[in-house]
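What you see is the complex with one protein chain gone and the rest in place.
Coming up: subunit A.
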């Protein structure tokens, strides 16, 4: 099930988030991103969310102006992948409070932190939304404490 990578990009084709779970050079990453963004954006809205691409399966879904796009292997389950994407969107929504594209642009490191608490090495590590959010909150708390300390000092 381990994902190969996950991309978030806007309707205009701007990359908003990328997470690679396979080691690739920057050049390859760029090439894949460009190719996939084009392919996915060219598809009509009524089309199904899956496409075969090279030897991978691409599962994507559009939420408002953002496309969430994952690459899985041939034997993997497309529907559970869609569920994972949805779960991540829900997490973002909970964390930011009705998330929008700008939240992710301006707090992109937070979006990564949430993703990292949810998926590890391309595999869902925590299926409970509550647990993920709890972990993020506590880590954030730790961070803020430290920032406070800096200012107090």
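One rule holds for everything that comes next: a residue touches a chain if its C-beta (ideal position, glycine included) is under 8 Å from a C-beta of that chain, and two chains touch if they have at least 3 such contacts; residues count from 1.
Note that in this section contacts and distances are computed from a predicted model.
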>> Leaving aside the chains you can see, what is the UniProt protein name of the one that's missing? Options: "Cytochrome c oxidase subunit 2", "Proteasome subunit beta", "AP-3 complex subunit delta-1" or "Large ribosomal subunit protein mL37".
In response: "AP-3 complex subunit delta-1"
> Given the full complex, what residues of subunit A touch the hidden partner chain?
Replying inline: 1-2, 15-21, 23-26, 30, 44, 46-51, 75, 77-80, 82-83, 105-106, 108-109, 112-113, 116-117, 120-121, 123-128, 131, 135, 138-139, 142-143, 146-147, 150-151, 153
